[in-house]
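Written below as structure tokens is the structure these notes are about.
The complex is shown incomplete by one protein chain, all other protein chains being positioned as in the whole.
On to subunit A.
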Amino acid sequence: MSGTFVGMPAFPEAAREAVGNATLRGNLRHATHTIRAKRARAVAELSDWAELREAGRRIKDHTLRHLDRYLEQLEESVTAAGGTVHWAADAEEANRIVTDLVRATGESEVVKVKSMATQEIGLNEALEAAGIRAYETDLAELIVQLGKDRPSHILVPAIHRNRGEIRDIFTEEMGTWGRPAPEGLTDTPAELAEAARLHLREKFLRAKVGISGANFMVAETGTLVVVESEGNGRMCLTLPETLISVVGIEKVVPSWRDLEVFLQTLPRSSTAERMNPYTSMWTGTTDGDGPSTFHLVLLDNGRTDTLADTVGRQALRCIRCSACLNVCPVYERAGGHAYGSVYPGPIGAILSPQLRGTASEIDASLPYASSLCGACYEVCPVAIDIPEVLVHLRERVAEGGPAVRQGNRVLLKPAKGHAAERAAVRAARWALAHPAALRTGQRLASRTRRLHPRTLPGPGRAWTGTRDLPPVPAEPFRDWWQRTHGGKDTSK
């Protein structure tokens, strides 16, 4: 749904509005705290969690360092198993490939498994423009689609909606997309799920084309893996005659055995379960079982640019579990929409500005959408050092420097709006190199502390617009140290 995000205000502005919405904050707080506590219990069950996390990190790092080799191997395996592999350098090309493939089947509607990659490239909108209707079949995605809304969480995209809102959306919108909601639908989750079951089943049973992403692709065997809970994924991967999977190139793992790591860490990190209810694995096509035609679209769309950044490339280890969202104090208050991208939360704050570049205001603001508390790094099952990448991206935004965009080396200019910050840092550098001047300045500041304004004037106003100005102490630290002999006051 990238198109929807064009013109999105920068993070601070969007977050301020979200924080003022009491319902949203209540929903988010309840949801994130519930998953957070459950996840901690699920992880504690495995005494070798640290080793699994380290193995996951190493597998992903190794794969990224030899990505060309493993993609070629994957292509070979998928082709040998009866699939067709396509390569897409960007969103537009991926959308064109998929649209052409659907058109070739003669169908004008498709069923979709929830997929971050297809959201990232705005596939539903591209298909709609080509006269093809794409039905989202994950319950939360259905709620979002019917509500003409945007997802706000990687795992539970309708986390910002409560049951009453969902009931209203179903009652009003289901009829325009297919089977209407039952008369007298209440807001109990069981009834709402049943309404979705009936609404979608007619679509599953007649669908000829299914579109999915994948959680993993095994280079060695050509196997694709989709994990899910509801069975809508199984429906889309099993019943249609044609299956088209759009998958980011970073989702490849070298060997079948590697799945033993991720099938232990992913469910526990994401839904806090020992295992998600359903996992489907398919290798090309199988006679008489599942789609008879299988297309794999390998998507770049900024991933190779991310790979070129030696600090930022670790973001490509992400397995989209969303654990970092649920522990993030900033996400918990601002919600997913404020991030203005399909990848919200801490991982979104480092992934989106790398995939899309930092040219837009929202992308330049994302590396700042963090308190750098480090909770996201703690829970990450592939040990992505998100704070490290955030700081690195902040530096790039403020200072500019070399980067790769669409495969080309470019020199980024410093972003607008950071001039005051740069001036402040320059001034600080000078002051710290001149101790006498620093001491005089500090004493002056202490003596005039009662006269200080609560917000900074001039270019500093932007900084204090979102922060409280720290109070200046009554005397500088160095004066205090000298007076008390480093805390050992002899008068005692």
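In this text, a contact is a pair of C-beta atoms (placed from the backbone, for glycine too) under 8 Å apart; a residue touches a chain by one contact, two chains touch by 3 or more; residues count from 1.
As a working rule, contacts and distances are computed from a predicted model.
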item: Record-based protein name (UniProt) of the chain missing from this complex, from "Chromate transporter", "Protein ImuA", "Candidate membrane protein" or "Lactate utilization protein C"; value: "Lactate utilization protein C"
item: From A:Glu54, A:Asp385 or A:Asp479, residue that would touch the chain that is not displayed; value: A:Glu54
item: Which of A:Ala10, A:Leu192, A:Leu296 or A:Ile350 contacts the chain that the document leaves out; value: A:Leu192
item: Residue touching the undisplayed chain, where the options are A:Asn95, A:Ser152, A:Ser212 or A:Asn232; value: A:Asn232
item: Residues of subunit A (touch criterion as defined above) contacting the omitted chain; value: 27, 30-31, 34-35, 45-48, 51-52, 54-55, 58-59, 62, 65-68, 71-72, 81, 87-89, 93, 137-140, 143, 156, 158, 162-163, 166, 189-190, 192-193, 196-197, 200-201, 204-205, 218, 221, 223, 229-232, 234-235, 237-239, 249, 254-257, 259-261, 263-264, 271, 273-283, 286, 288-290, 298, 300, 304-305, 307-308, 310, 313, 404, 407
